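Heads up, one of the protein chains got dropped from this complex, but the rest are sitting where they should.
Chain lettering (A and B) follows the sequence in which the chains are written, and residue indices restart at 1 in each chain.
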Amino acid sequence: MSHLRPALVLVAAFTLLLGVMFPLGMVGLGSAAFPTQAGGSLVMRDGRVVGSALVGQSFTGEKYFHPRPSATTPDPYNADASGGSNLAATSKALVDRVQRDMAKAGPAPVPADVVTTSASGLDPHISPDNAERQVARVAAARGLSKAEVEGLVAAHTEGRLFGLIGEPRINVLLLNLALDAQPAR
Amino acid sequence: MTMIGWGQSLLTLTLVFACAFPLGRYVARVMSGDRSVLSPVLRPVEHGLYVLAGVNPTRGMGWRGYALALLMLNAAHFLLLYAMLRLQYWLPFNPQGFAGMSPRLALNTAMSFVTNTNWQAYAGESAASNGAQMFGLTVHNFLSAATGIAAAAAISRAFAAGNVQALGNFWADLVRATLYILLPLTLVVSVALLAMGVPETLAASAEATTLEGAKQVIALGPVAFQEAIKLLGTNGGGFFNANSAHPFENPTALSNLLENLSLLLIPFSLAIAFGHWVNDRKQGVALLCVMALLLLAFASAAYAAEAAGNPLLHALGVAGGNMEGKEVRFGIAASSLFAASTTATSTGAVIAMHDSLTPLGGLVCLFLMQLGEVVPGGDGSGLYGMLVFALLAVFVAGLMVGRTPEYLGKKVQAREVKLAMLAVLVLPLSILGGTAISLVTASGLGSLSNAGPHGLSQMLYAWTSATANNGSAFAGLSADTDLLDYGLALAMFLGRFAFLVPVLALAGSLAAKPKLPTGAGTFPTHGPLFVGLLIGVILILGGLQFLPALSLGPIAEHFAMLAGKTF
Partner (left out) sequence: MAQDAEAIRLFDGRILRRATADSFVKLNPVSLMRNPVIFVTEIVALLVAVLGARNLVSGEPAAFALAIAAGLWLTVLFATFAEAVAEGRGRARAESLRRARSDAMAKVLLRPDDRALFKPTPASTLERGELVLVEAGDLIPSDGEVVEGVASVNESAVTGESAPVIREAGGDRSAVTGGTLVVSDWLVVRITAEPGSTFLDRMIGLVEGASRRKTPNEIALDILLAGLTIIFLIAVVTLVGLARYSGTVLGVPVLCALLVTLIPTTIGGLLSAIGIAGMDRLVRFNVVATSGRAVEAAGDVDTLLLDKTGTITFGNRMAAGLYPVPGIEERSLAEAAVLASLGDGTPEGRSILAYVRDRHGIAPDEPDDARTVPFSANTRLSGLDAGGRAWRKGAVDSVLALTGGAAPAAFTAAADRIARSGGTPLAVAVDGQLFGAIELKDIVKPGIRERFAALRRMGIRTVMITGDNPVTAAAIASEAGVDDFLAQATPQDKLGYIRRVQAEGRLVAMCGDGTNDAPALAQADVGVAMQSGTQAAREAGNMVDLDSDPTKLIEVAEIGKQLLITRGSLTTFSIANDVSKYFAILPAIFVATYPELQALNVMHLTSPQSAILSAVIFNAFIIVALVPLALRGVRFAPMGAAQLLRRNLLIYGLGGLVAPFAGIKLIDVILTALGFA
């Protein structure tokens, strides 16, 4: 029983140290040094929060670029309940869903991210190929030239860091915000 | 597969090995109580804790004392966490007003975090309050990892000297591992993650109005600090349900590189530390090579399988690799490496949904866990698991040089073989036993979300993950049932403590033996020959018994997929 005191004391001390002091200190450091990031990288427009630059949101209108399908429940891009479809590669439900979505996806071959759900259900990005296929639709809906939209897409395409790390991608929310910011014609 | 994909994986692993050597040396020093750069700051804290706890850090403990202290700490920490989860409604920092967890779920969750498993039968953002995550889960991420590191140091000491009884002082080991190793690394990594966009706030959520006018509730919380220790401590319990795939846990490809590095770092460093502890660095490098080669081989297999994609979708006109359950910013190569890394260590954090991996990708994850989490395994548990295999490898093949087998000058005899086999037995007993029982009961079958061979894989994965203290899941499984909450809690307990206690007994038995001098007649345990042998023994002794189960799960699913079948 000589072990009882150290066990209780250390659990209590570490709870105080690692569970209270350091996390709260980190919260303080975050709000002081990285206020935007610590608060969730929220994006404001006209003084209102329109979303987080890191978290995807649902777009269904013709004039917006569409994100990937999302498997969150009850609605897609529910940022309060992240998650993937968890469908297996051989799942009939997966194959049926993809088959359904292929109808709207345009001519084959379709880039994989067009018809697959992400792991988090909150993927903020799409691939350049995916965006490329949506340019004509968005341009038509907004009455913009394809070149203008392509220009915006290009400007919002993030490449690989040092040409190696990560994959080329486009943040859908930021691209759509930029589209909305285009002067109307 | 692309050159860039290979380049990404090699860059990550190269960084891991580049850091593992200096960190390993540092770990060896601080665990021996030697001075280090951080001593001026941490010594007073360390000594303060000893005084408070009434501990004499220089008093050595025999294996029984060491095991008792370890179990006592874990019991205290289990009870506290259980109470917190049950009572979270009344605890501070509960802005969402979450109710306490059910007894069943709280038991499962407490066991899960105490055993370094971090299996989550609940969704983080919708069942655990900020308070519970901070006071409970974060703290236990530290303590369970420190427990592992302490045990690894204890067994390493058994090889270092001859004719000793003491394995070290558990309390000192625990405090040193926490203060000198885990805390500084966690601070560095969490600040970096914070800078890259991981939130750290006491707010529970933000509300946004989307461009299309819908309301979006964005869950937030003190994520960064917990995220860092979750990976460094090979714990893996996500703040959010989507775990490290969630953009708030892992916002960019760079943060992902850092996270992948973090989860591999300490287990590989401990191999190097082992070399320092036993005063023969080549021994540590040999173990690191075994771990690295197996990880590399399995990660490559996973990458190949995921990059090849799903022929069922290809038939519909979908191009490219398997992106179901993966994030665009990470891509296939990084997702495959992370999947292999998280199952090869006992982390269990995910950046891609393992349930949606291709059958062979899932097979890699399953098999890596079934090998006993040794390539490189969890913090500490990886090293001691690897040492058990090294002892068995030395025993099986060591006779072939015409001597009673010895590892690092310690003879491997009946008692050692008995304890090693006792530890190794836990895996098939719990994994295969649990899976078989679940698959013949209605309750178990009701938890499955997939039919056919993948359903078997889901159940096998759950028991494998729990027993191997990994915590990742084929997440389609509904795990919050009587059978699985209680059953998997037992599996986690067995996988951790029914393995650890024989290992400590093994350490005690080895420590008491004389350390024999090495010579030309000694079985060489460094160099490519031993590395190859140990790999063979891990695959055959560690993996072969799971082959029948695997052939009914992922292997059957793979061939079915090629044949165009769905379930």
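Quick notes on this structure:
Going forward, a residue touches a chain if its C-beta (ideal position, glycine included) is under 8 Å from a C-beta of that chain, and two chains touch if they have at least 3 such contacts.
Everything numeric here is computed off the predicted structure, so don't read it as measured data.
Listed residues B:Gly48, B:Pro103, B:Gly446 or B:Pro548: the one in touch with the omitted chain is B:Pro548. Residue-wise, the contact with the chain that is not shown comes from B:Val417, picked out of B:Val45, B:Ala214, B:Ala301 or B:Val417.
Mapped onto chain B, the footprint of the missing chain covers residues 162, 392, 395-404, 409, 412-414, 416-418, 421-422, 424-425, 428-429, 432-433, 435-437, 439-440, 445, 453, 455-456, 460, 514-517, 519-524, 527, 529, 533, 536, 540-541, 544-549, 551-552, 555-556, 559-560, 562-563, 565.
Convention: only the chains that are shown with their structure count from here on.
Note: centroid distance chain A to chain B, computed from Cα atoms, is 27 Å.
If you check the complex, the residues on chain B that touch chain A are 4, 7-8, 11, 49, 52-55, 68-69, 72-73, 75-77, 80, 123, 125-126, 134-136, 138-139, 142-143, 171, 174-175, 178, 183, 186-187, 190-191, 194-203, 205-212, 214, 216-220, 222, 224-226, 240-242, 245-248, 251-254, 256-257, 309-310, 312-313, 316-331, 334, 350-353, 355-359, 449-454, 457, 474-476, 557, 560-561, 565-567. Across the interface of their complex, chain B is touched by residues 3-11, 13-15, 18-20, 22-23, 26-27, 29-31, 33-34, 37-43, 48-61, 64, 68, 77-92, 94-95, 98-99, 102, 108-127, 160-161, 164-167, 169, 173, 176-177, 180 of chain A.
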